[in-house]
Structure formats: structure tokens, C-alpha cells
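Yeah, one chain of the complex is gone here, protein chain that is, but the others are all in their spots.
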Amino acid sequence: MTIRYFADVRLLTGRGEETFTKAAPDLRSLLRGLAAQYGPAFGKRVFEGDQLSSTLIIFINGRDIAHLKGIDSPLGGDDVVAVFPMVAGG
Amino acid sequence: MPKVLMIHPDRCTGCQNCELACSFSHETQFRPTATRVHVYTWDREGFSVPMMCQQCDSASCVKVCPSGALHRTKGTTLVEYSREKCIGCRMCTIACPFGSAVYDSVTESILKCDTCGGDPACVQFCPSQALEFVEDSISTRSRKSVLAGKFKSAFEGA
Partner (left out) sequence: MNGWSGTILRVNLTTGAVTKQATDMKDAALYIGARGLGDKLYIDEVDPKVDPLSPDNKIVFAPGPFSGTFAPSGGRYHVVTKGPLTDAIAGSNSGGSFGPELHYAGYDALIVEGKAAGPVYLWINDDVVEIRDASKIWGQWVPDTTDSIRAETDAEAKVACIGPAGEKQVLFAAIMNEMNRAAGRSGVGAVMGSKNLKAIAVVGTKPIKVADPKAFKDAVLVGRKLVKEHPVGGAGLKAYGTDVLVNILNQVGALPAYNFQDGYFPTADKVGGESLTANTLVRAKGCFSCVISCGRVSKVKNPKYAGEGEGPEYEAAWSMGPDCGIDNLEAVSKCNYLCNEMGMDPITLGSTIACAMDMFQAGILTTKDTDGLDLSFGNVDTLVELTRKIGLREGLGNKLALGSYRFANSYGHPEFSMTVKKQEMPAYDPRGVQGIGLQYATCNRGGCHVKGYTIAVEVLGCGAKLDPHATAEKPFWVKLFQDLTAAIDASGGCIFGTFGMGGENFAAMLTALTGVTYTPEDYLKAGERIWNLERMFNLEAGLTMKDDQLPERLTKNPIKTGPSKGQVSHVPEMLPEYYQLRGWDEKGVPTKERLEQLQLA
């Protein structure tokens, strides 16, 4: 699956996009895998305890996870995950 | 240690919140000519800097004041203004090299920064930390450390 990072999240990963090849059946396990990869700063940005940070917006194939199953949304091999901070308007 | 009002022009966004806070804290209204701090903005380059009394140790305004209205108390960093002694001669406005002593015809007095009795309103209202009220040793550290960091990068790259 493809993961895209935007705004300050990009600064934590050092890249705008990557292909994730490890197993990740849902968003929670994907984010845990990424936190292991990118270190504690990424983990702190993305999680609030066990929940997703309230200042993050995540789309799976263009759909906000709030309209899917939130942090438990299932993921498959062809999915595109986009990770944004709540960041602007205009 | 005594505190000084430190200006960081690189952080200033030109919002003039400092001017609003200054006017409001002295007069509880928003009168543009009542502010003791003035922000200068260059529109083409988008650069802004707030300017105010620097509370000089060897203040020109104090030297020329004939009535002692402007004076310093030893051991403090403030150039104080006593309105009741002021004769309105405006010598201080001529003497100040920064132009930061200003005569206000509405209140018939000299306007210059008084640090709001030690809790400057402009510092409280600046949204960008472009104004800080800090002990004069700490206030220079952030600039020093930024430059020191550049040396670090240069040597690490070698």
C-alpha cells in the first residue's frame, strides 16, 4: 500500500510518500508499524494514548476514516493512506 | 537581575498587537497616537520591526531634561518619567537618538515606554514572541545559540 505524508508530518518521516510492504490489516497496526520505523516523535504525533491524535486527518483512498471505521479501518494491499495534520483553511 | 524589553525583528509579523495593548493598558481605549511602541513595516519586502524606548543607561533625554522629569533610579533599568515635573519643553524628543520619546498633544505629556510597571502589556499580547521581557543575560542567548549552531553544522559537514 501507498502512504503519503503532508505538512509537518512530512518533517517527521523525511519523505512525502512511501510504499509500505509489511503486513498491516488495519490502520492501527499500520500506524504502530510506522511509529516503530520512525521513532518516538512520530508515535507521539500520531497517537494520543491508544487513540488517534485529535489533530490528525487520515484518508484511506480519499475517504476520511471518520466515515469508515476510524483507527480500526481495515487496509488492503492497493490502498492509499494520506496523513495530514489539521492545518488550514482558505 | 533586572529585566529588559528584548525585540526580535525576525519574528515580527507586523500585526501591531503590541501597539493596541500599549494604548489599551495606558488609557483603556484604542488611540493610535497613545502607543509608546511603534511598528515600522516595509510593504514590498514584508519586513516589520517594533521600536520603543531602549531605557539607555546613559540616556540623552535625562541629560537634557531641565526639570528632572526624566530620571533614572540607580540599580534599575528604567528611565522614569514624572509627569508632574514635566514642563513640556520637548527637549527630550529632540535628544533621543531613537525618536522614542514623543510629545502627545492630547494628554500634554511625553510618551515613552514605562514597561507597564514591570509587566509589559506588549509582551503579553505579541502573538509571535517578537517582544520578550527577560533578564538581560538570557535575552542574548537565543541569538548566540543559533549562530553557534551554524558553526556546529559547518564543522560537522567537514
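Should a chain be cited, it is by its letter among A and B, assigned in written order, with residues numbered from 1 in that chain.
Throughout what follows, a residue touches a chain if its C-beta (ideal position, glycine included) is under 8 Å from a C-beta of that chain, and two chains touch if they have at least 3 such contacts.
Just so we're clear, the structure is a prediction, and the values are computed from it rather than from any experiment.
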| item | value |
| --- | --- |
| Residue in contact with the excluded chain [from B:68, B:97, B:127 or B:149] | B:127 |
| Residues of subunit A in contact with the chain not shown | 4, 6-8, 10, 16, 55, 57, 59, 61-64, 66-67, 80, 82, 84-90 |
| Sites on subunit B contacted by the missing partner chain, in the whole complex | 10, 13-17, 20-21, 24, 27-34, 41, 43-48, 125, 127-128 |
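Keep in mind that, in the parts below, only the chains that are shown with their structure count from here on.
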| item | value |
| --- | --- |
| Mean-CA-position distance for subunit B and subunit A (Å) | 46 |
